[in-house]
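One structure is given below, represented as structure tokens, and several questions about it will come after.
Note that one protein chain is taken out, while the other chains of the complex remain in position.
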Amino acid sequence: MARTNLISEVERRRRRKYMISAAFRYTLLTVVALVMIYPIIWLVGATFKTNNEIFTSINFIPSKIDFTPYVNGWKTRTKFTFTTFFINTFSFVIPKILFCLISSTLVAYGFARFNFPFKKICFSILMATMFLPSVVTRIPLYILWKNLGLLNTYVPLIAPTVFANEPFFVFMLIQFMRSIPTYLDEAATIDGCNSFGILTMFLLPALKPALISCTIFQFVWSFNDFLGPLIYVTSLAKYPVSLALKMSIDQSSGIVEWNQILAMSFLALLPALILFFCCQKYFVEGVTSSGVKG
Amino acid sequence: MKKWKKSSAVLAAVLTATVSFTGCGSTGGNTAPATTAASGYSGEAKSDAAPAGELAKLSFSWWGNDDRHQATQEAIDAFNAAHAGAIEVTGEPSGFGNLEETFATRYAGGTEADIMTVNYPWLIKYSPDGTGFYDLDKVKDIIDFSQYDAGFLETGKTGGVMQAIPYGQNTLGVYLNKSAFERAGINEIPSTFEAYKEAAKTITAQNPNAYLIVSPTFRFAAVYYLQQKTGKGEFDENLNMNYTVEDYKEAMTWYKELADLHVFCSRQDYLENVGNDPVSIAQNAKFIDGGYLGVLEWTGGIASNAQTLADKGDELIVAPLPTIDGAVFKGTMAKPSLTFAISKNSKNPEAAAEFLQYILNDPEGTKLMGSKRGMVASKSAKATLEADGQITGAVKQAYDFTDEAEVINNSPIFEDAVFTSSYESNYEKYELGASTVDEAAQAFFDEASAQVAKLKAEYGK
Partner (left out) sequence: MKNSKIGLLYILPWIIGMVFLTLYPFINALFISFTDYNLVREPNFIGFANYAKLFKDKDFLGTLRQTLKYTVITVPLQLAFALFIAFILNFKLKAINFYRTAYYVPSLLGGNVAVAVLWRFLFQQDGFINHFLGIFGVSPVKWLSSASGAMAVIVLLKVWQFGSAMLIFLAALKDVPQDLYEAASVDGATKSYSFFKITIPLITPTIFFNLVMQLVNAFQEFNGPYLITKKGPLNSTYLTSMFIYDNAFQLFNMGYASAASWILFLIIVSVTVVLFATQDRWVFYSDKGE
């Protein structure tokens, strides 16, 4: 009897301790989360405010709710609406993601699972290409694309992903592949699988979380990229959302309908938010990869 | 294994060869377009022109906000409709960010638009000898230059060649929040710096953080002072510096003194409430709330400043130009707001000139373009806008001010970024106590002299 009392006492204490730590954890998480998302809340509020209200108050609650900024912002005062700009954006972001996933996986596989001559040199170059500040290569690249007659197309934006030339993704996938044990590869080889088969049948499922991360990063970065399109895309009909958004921001004379700009920039954030939210379950599913490890 | 090493060595060799080949090729490729363009500049452009009856396709690049995009697009549509089958203009609008970066990249690549908006300081930079853009004298039968003040038109020339048409004049002036002055009990607008000192006393007694005048570009206030003191602009025609180290020291001391008295905004307060860069304060909280009671800025910014104050029920007025003690010159400075040029690579310069004439001088075109690019210099455009009732309120005040003000036209190198940022950072060091005024003036003078020497070499002066 005394013994069971003791156990339940220990158990109770344990539970209380667990409750306290859970409460602490949730409070902390919630407070930090609020700090993190406050800008979005403010942004949404600001889309309904007048210019003066935006620049003189940190409070996010607008004095009135009125969707005209969304309607007018979407229409724009150019020949095109944001429908065009969104379609434009997707028409190069989606190919970028697909090419990036395919080419980066192949190249990462080559680096992570094979020894070949000059591998070390190649790997060093791969790493090094991440380090040179990109601003200096912009002019030579521009002239290259100009000589190829591909200005004012999306080719200069997509090409680096076709050739796995965004080393961040390659390096990331290499790191992930290296943490996947190789004995399965060997077993599969004995079973008569060729190297491509091993990649698609064994490695890809294990890489799923990493590939999802790549998708999100590539999507967010390409969607927001401003300098690339600024230089390569000149005609309004081909403008992506990021350029269209900056069209009206005037630092020098200050005549700006900020609520329209903020409304559109909020809409521009939505695809990334939705994508991120939807991909959540794959992160959770990522646990299955540990099953592969056995 | 060995075999493999061999073949990969071959592969590597091939790769290296490719690399060095493309490496060398690149430098040739870099300059080639520029050279061909330059040699083709004089006559060939014309021979490439579309024969009569064929559609001449033109592109027109500009930057601006939505209002400007809309107005410009309407003008383009009307022009295209009137020239259906002969000329078709496509607009290439952009925002205000990264202006010169975009321009320079396209210019270097020889892919600039047929008709382009060019900032005044870029004229001498991209065309120091008058060969960087199409020679507009060749189309003087199409563009009516008589609508412009001859002296002002000179600003569009480099190397004696008409390279660009200045769109309008920007004049530096002081604009005050009249309502805020009145609320503080000051009904007479100051016209000397002594009067400003008195006003500052009254106002800081009520709001210790208030400043009377913000000058987003700190160097403007200094040059304003030195122009009045010496009667000369900062640079002469041959790009020499007109002011001495002592002059700059005096200007810095003068500004600091007035900043301590809250006449001019201190650097510290500017960093705190506006930022590090010269930007419009039209949407600055402190300006809207009356914490800054005025601004020293180009006339181009007056409409937006007036608008934000009007939204709060305050009135912005153009103040009489304040003068310093012992002023030799009682005026201010001016520059072209922006200019339009035709590409030297354009296949249809005549059609491009027709379009420029339409948006600059034609009654229909200028009416559609409106006042979205600030004030106009063309007399016919101004008449059209006046008749159409587009010149009212603060903009009307700005036109009157421009007509009356005595001005020294800025040297085209005046707005070179080095001068502005060097002045700002050295004044900042002085004000924040990181250097003495002697060191700050000397450092600015040395940096400015080095930049002047460099520009002179580049522009062949």
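Residue numbering begins at 1 within each chain, and the chains themselves are lettered A and B in the order written.
Note that in this section contacts are C-beta pairs under 8 Å (C-beta built on N, C-alpha and C of every residue); 3 or more make two chains touch, one makes a residue touch a chain.
On a predicted model such as this, the values are computed, not experimentally measured, just so you know.
Trainee: Quick one: which of A:I97, A:L151, A:I180 or A:M247 touches the chain that's been left out?
Mentor: A:I180
Trainee: Pick from B:T244, B:Q268 or B:S449: which residue touches the chain that isn't shown?
Mentor: B:Q268
Trainee: Given the full complex, what residues of chain A touch the hidden partner chain?
Mentor: Chain A touches the chain not shown through residues 25-26, 29, 32-33, 35-40, 42-43, 46, 54-55, 58, 103, 106-107, 109-117, 119, 122, 125-133, 135-141, 144, 159-160, 162-165, 168, 170-172, 175-176, 178-182, 195, 209-210, 212-213, 216-217, 220, 224, 226, 245, 249, 261-262, 265, 269, 272-273, 276-277, 280, 283-284, 286-287, 289-290, 293.
Trainee: Since one chain has been left out of the picture, which residues of chain B touch it in the full complex?
Mentor: 1, 4, 8, 11, 15, 18-19, 22-23, 26-27, 30-31, 34-35, 98, 100-101, 104-105, 107-108, 125-126, 132, 268-269, 271-273, 275-277, 417-418, 421, 425, 428-429, 432, 434, 458
To be clear about the criterion, only the chains that are shown with their structure count from here on.
Trainee: Could you put a whole-Å number on the gap between the CA centroids of chain A and chain B?
Mentor: Averaging C-alpha atoms per chain gives centres 37 Å apart.
Trainee: For the complex, give me every residue of chain B touching chain A.
Mentor: Against chain A, the touching part of chain B is residues 4-5, 8-9, 12, 26, 29-30, 33, 59, 61, 64-67, 69-70, 73, 90-98, 101-102, 105-106, 108-111, 113, 277, 279-285, 288-289, 300-301, 303-305, 307-308, 311-312, 374.
Trainee: Write out the stretch or stretches of chain A touching chain B in their complex.
Mentor: Those residues of chain A that touch chain B are 50-52, 54-56, 76-79, 116-118, 138-140, 142-144, 146-147, 151, 227, 230-231, 234-236, 243, 246-258, 260.
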